[in-house]
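Up next is chain A:
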Amino acid sequence: MTKKLFSLLAILIVAAMVLGACAPAATPTAAPVEPTAVPTEAPPEPTEVPTEVPPEPTEPPATEPPATEPPAVFKACQVTDTGGIDDKSFNATAWKGVEEAMAEFGIEGKYLESQQQTDYEKNLKAFVDEGCNIIITVGFLLGDATAAASTTYPDMMFSIVDYAYDPVLPNVLGQVFTTDEAAFLAGYAAAGMTKTGKVATFGGIQIPTVTVFMDGFALGVQYYNQQKGTAVEVLGWDPATQTGSFTGNFESKEDGRTLGLSFIDEGADIIMPVAGPVGEGTAAAVKERGNAWVIGVDADWYETVPDYKDIVLTSVLKNMNITTKGAIQAAMEGTFAGGVIVGTLENGGVGLAPFHDADSLVPAELKAELETIAAEIIAGNIPTSP
Partner candidate 1 sequence: MTNEKSNPKEGPPKQSASEIFLEEISKPPPKQRSRWRGIGQAIAIPALAVFTGLLLGAVFIVLTSESFYAAWSISPIAGLKEAWDIVVTAYSALFVGAIGSPKEIISAIINLDPEALREALYPLTESLVAATPYIFGGLSVALGFRVGLFNIGAEGQIFMGAIFAAFVGYSITGLPALIHIPLTFLAGALGGAFWGFIPGWLKAKTGAHEVINTIMLNYIAFRLSDYLLTGPMQRPDSFNPVSPTIMDSAKLTRFFDDPIRLHLGFIIALGMAWLVWWFLFKTEWGFYLRSVGANLHAARYAGMNVPLAIILGMTLAGALAGMAGGNEVLGVNYNLAMAFSSGYGFDSIAIALMGKSHPLGVVLAALLFGALRNGATSMMLATGIPIDIISIVQAFVLVFVAAPAIIRTIYRLKPPPEGEEGIMVSSWGGD
Partner candidate 2 sequence: MAPVLELKGITKRFPGVLANDHIDLTLEEGQIHALLGENGAGKTTLMNILYGLYQPDEGEIWVQGKQIKVHSPSDAIASGIGMVHQHFMLIPVFTVTENVMLGDEDVRAGGILDRKTVAAKIRQISEQYNLQVDPDAYVEDLPVGVQQRVEIIKLLYREADILILDEPSAVLTPQEVEELIKIMRSLVEKGKSIIFITHKLKEVLEIADQITVIRRGKVVGATTPQEADQNQLAEMMVGRQVDLEVDKEPGRPGQRVLEVKDLMVLDDRHQLAVDGVSFEVMEGEVLGIAGVQGNGQTELVEAITGLRLSTSGKIVITDEDLTNSTPRQITEQGVAHVPEDRQKDGLVLPFPVADNLILNTYYQAPFSKGVVLQADKILENANQLIKDFDIRTPGAMTKAGALSGGNQQKVIVAREFSRPIKLLVASQPTRGLDVGSIEYIHRRIIEKRDQGTAILLVSTELDEIMGLSDRIAVMYRGKIVDVMPAQAVTKEQVGLLMAGITQPAA
């Protein structure tokens, strides 16, 4: 008796929930109806990241309309490395790309966090079994596992963030970034903004994806010195010898704070930490002393670390979300091909974030120079790596 009543109630509730759940679901299904608008809708984002983007957005809308009986929704699935989805670094940024794709194209996005190296293979298989259309993997740690999976599942599309294969794999799109180009601009800006004549950078662990920032930054400063006849000094990295300061990890904010304080004590007033969350410690040190700036990396720290927005001069952007979204879009549109996409200054894959609150402090002249230099870099006239 009561059991019946309960089931009835339950059914009613479930029905209500299903109906309720349908409401938000309706919006994305509506969105792809005008997919032609999508690429143009996001003007600051150069969505034509894929190597060749013949805009053929006819397929998706054709399949989408009978959305009342949910057809095979396009699934973009991301396997994180052991850093987890909320690493405030490439896992998070790549996931942002998936989320943007979800919002824009009305697709389904999923992610699996890996806790151990052994999970990579397992999670990749789980997504294949799940019927994902494209699998995004993140970071060099997944390099081997992604390559292996691409052979096991030749029909699956993969895209790996911050990694590339040589020779290329037919069904894996590597995403790499010329971060040095953006870091070069940051270095130039730092050299133009320093009052003490000393700027600093340091890394988490000495690996290429880290040192590429530091190279660009140091060369940017050097370029400024060349142009202006100044002698701004870079602490923490020597591009010629490839030696410098590293915390030895990507976790300890305390290490970042200590290193930040010692740089400030040595006279640096602008610091660029290239060490993930460690950099937050440096920001804290800068805030503590109050006489210096930090330059963020990967994402725009003004937005991602709002606690410190008043001391963020600018950020070196590595827009993995844009390349990730691009890969998803290419997969949806049937233009996906294995290879490498390079996020550059030119295609917006990397860039310098706005100065935000510091904007009024930056001389218009410096801003103009930065724009010129950016154009020169794109044109290939200024080398940004040693």
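Assume a residue touches a chain if its C-beta (ideal position, glycine included) is under 8 Å from a C-beta of that chain, and two chains touch if they have at least 3 such contacts; residues count from 1.
Selection rule, in plain terms: all candidates are chains of the complex that A comes from, given by their letters.
Keep in mind that this is a model prediction, so the values were computed, not measured.
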{"item": "Single touching candidate for chain A, where 1 or 2 all sit in one complex", "value": "1"}
{"item": "Parts of chain A lying in touch with candidate 1, wherever the complex brings them together", "value": "6, 9-10, 13-14, 16-17, 20, 82, 110, 112-113, 115-119, 121-123, 125-127, 130, 140-141, 143-144, 152, 163, 205-209, 248-249"}
